[in-house]
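In what follows, a single structure is set out as structure tokens and then discussed.
One protein chain is absent from this view; the other protein chains keep their places.
Presenting chain A:
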Amino acid sequence: MENWILYGKSGNPSFEVTKAWLKNHGIPAEVRSVFRITEQEIENLANISPRGVKGLAFPDAFSFSLINPQRASDQTLIDKIQSNALSDNEVKSLLVENPYLIVSPILTNFETLIIGYQYDVMVNKFRFFKVRDIQQA
């Protein structure tokens, strides 16, 4: 049986819709708050992200502000990350200290990474999906 984890932040419509999609299609996933993400988890996710650790941060200040309107002053951090002004290690440290900079939702089994609510990707991914193992001796 596969173990999937959904990282997210309450109030993020894409996270709520992804969570609802999983529940209503009978796909079990452990839901974790992005605010509780560990350094090791960030590293693991960065390893499977096509854009490395930067791919885990919001892609631009505008999308960040839509989800985090109360953190207007931090928009500059997103600009810094995405403008390649920081090394991967610096980005990682920034995300560890400020997990709200991480885009959400992130749905993963640490082999596949699905960022954002991606209907078609999920429909194609969750086929022949083992919910439980009932073939034990």
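Throughout what follows, a contact is a pair of C-beta atoms (placed from the backbone, for glycine too) under 8 Å apart; a residue touches a chain by one contact, two chains touch by 3 or more; residues count from 1.
What we mean here is this: contacts and distances are computed from a predicted model.
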### Task
One chain of this complex is missing from the view, so tell me which of "Cytochrome bc1 complex Rieske iron-sulfur subunit", "Extracellular solute-binding protein", "LLM class flavin-dependent oxidoreductase" or "Heme exporter protein C" is its UniProt name.
"LLM class flavin-dependent oxidoreductase"
### Residue of A:F62, A:F110 or A:F129 touching the missing chain in the full complex
A:F129
### Task
Since one chain isn't shown, list which residues of chain A touch it in the complete complex.
25-27, 126-137
